Each structure stands twice: as structure tokens, then as C-alpha cells.
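The complex appears here minus one protein chain, its other protein chains still in place.
Now for chain A:
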Amino acid sequence: MEKSLLKLDKGTTCTSWNYSGDRLASGSVDGTLAVFDLRHPASSSFACTSRTKVDEGSIVKIVWVPPEYGDAVACVCEDGTFSLWEELTEDSLPVQWKLCERFKSSSAKVLDVQFGVSPSSLKMVVASSNGYVKVYELTNPMELKNWQLQAEFQNVIDLVSPSSKTLCLSASISWNPLRGEGQGSSFVLGFSSDSPQLTSSKVWEFDRAHQRWLPVAEMALPDDRGDQVHGVAWAPNIGRPYEVIAVATEKGISIWHLSLNVEVDGRLSVEKVASLSGHEGEVWQMEWDMSGMTLATTASDGTVKLWQSNLKGSWQEQATFVPT
């Protein structure tokens, strides 16, 4: 049933597949970015095509830039900086990975970076350890160098802002994966932090009329607002009349339906439709399949689990994979 695709380098800490699943970027403890490619389109064997030193410290996360902006990745490092690297061929030199931009901040560590495509431009959301979220916009679609800071805000829904000495340990961002024309951009964001106001997952939507980001929904029941969020995942929607978002907190995974209709107060109504228990320990990663019907999760128990809803709308564990 399982088949080995490739072997990772010594010291590899994270991996990330590109949009088509025929390139894998891996990051290692010594700051090396390795890229693996299919040997040829019909084969299923991969080979390492480049190794680039991107940082002195360990890489903790790699995120691919959407393909219409080139073959590029963001590498988040352990020290809280991140850099953008792009594969380029210049002036008849062989193809190589080049640094586009390095983002550093003395005040806070970067916890998560995710890219979202809006009809006009590429947007990048960066969540930091001080609880702030920055949204950047790419000014020239042919170059990943020039980023303009479009907005900066905290993950709070009411106006009372949390104390300034907030410390967040992890953050999770997930963009609404739909790319249709005329669709506004939105993403969901949650923190694991010592400030209960910041933690709960909220959906942020760009209000084009006023050129600002607004929180339109909160994915937490009143009693659970302070729960540490370990992961969020927005499911692809191929035609459902509502959106589906998975949120993993210290209490387990929950599935939320997000209505597409705006209510009077400008919010979107949400409904928690399922609580999925089965993982022992903290959930690390959640990934929806391309139809948005199956959710794959991993956790500190070292297992991979698959979840699906049946016809009655009840979510169930479908399978568990245990590396042996």
C-alpha cells in the first residue's frame, strides 16, 4: 500500500510539497534547503536537484509561494527570521536558488507565514510571537523582492487589546483556498499564547471598500476561547453552500461550518459540527484533500489519521497509519 518516494538528508526537520506534488523542498537543522524533483514526468522516483544554505540556524518550516509567482519558498528559521528563496536561471548560468528577501525583526519571532492569492496581487500573512499579524502585498508580480506592508493587527475580535507583553509560542494561518474572480481574500488564524484574547481562531476578511482587514467570525465556543490553538485548516470548497474549517486546540480537533451569508453585524455565522477525538497528544498538522472531504491529521502520538463525514453529517475517524 505504501511506497517509498525518496530519502531525506541527515538532519532534515521539515518538508513541503509544491502545488503539483512533483517537487519537494526540505529544510534541515543546519539551515540547508534541499529540493527534490521527479526524474522525469512519468516516473515516480525523485532526486535531489539542489542544496542551498539559506541560514545559519535550523529551518523549522517551508512554505511554497503560489506557482504563478515562480518556483519559490519561504523558509522560517528557528531564530524567528524568514527568507524568500527563488529558483532562477540568469544570464546563461545554471539554474540556482537565489535569495529574494530576508525578513528580520528585533522585537518578535516569526511563527508562521502563508501566501494567499487575491485577484490583484499576492498577499503574505506573517504571524509573530508578539501576537501581531502583518499582511504584506507584492508590488511586482515578476519579482519577489518588493513587499509592501498592507496591514498590521492583533488577532482580537473586540477592541480591547491584550497586554503588550504577550508571548505566543505558535501560530497557525490558513487561507481560504478558493481562487475565483471577484472573491475577497480571507484567512483563518489562531495562536498558542498566554493571552486568552489572542488565541482563539478567527476568520479575517479583506474589506475592499475600506481597504482594511476585519474579523468576521470566531471559531471557538464561549467557554473555549482561551484554548491554545495548535492548527487551523480551511477546506477547499468545490461547491458547498458553506465553508468548512478544521481547528485543532488543546482539547482536540473540531470541525466548523462557516456560513457564506453576512449577518447584520457584518459577521458570518459559524457552527461547530463535530469534535474529533482520537489523537493522543497535541495535534501538529491538518491537511484537507483536494475535494475538501477528507482531513488528514498528525499529532505528537506519531500517527496519521484520516477523518470523513458520513451522509448524516457525523464525522468519523476512517483510518490510522502508524509508522513502524
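One rule holds for everything that comes next: a residue touches a chain if its C-beta (ideal position, glycine included) is under 8 Å from a C-beta of that chain, and two chains touch if they have at least 3 such contacts; residues count from 1.
Simple rule for what comes next: contacts and distances are computed from a predicted model.
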Could you tell me which of "Nuclear pore complex protein Nup85", "Translation initiation factor eIF2B subunit gamma", "Trafficking protein particle complex subunit" or "DNA repair protein RAD51 homolog 2" is the UniProt name of the chain missing from the displayed complex? "Nuclear pore complex protein Nup85"
Selected residue (touches chain absent from view) among A:89, A:107 or A:211: A:89
Residues on chain A facing the left-out chain by the touch rule are 1-17, 19-22, 24, 26, 28-29, 41-42, 44, 46, 67-71, 86-90, 92, 95, 140-143, 179-181, 236-242, 284-285, 287-291, 293-294, 296-298, 300-306, 308-314, 316-324
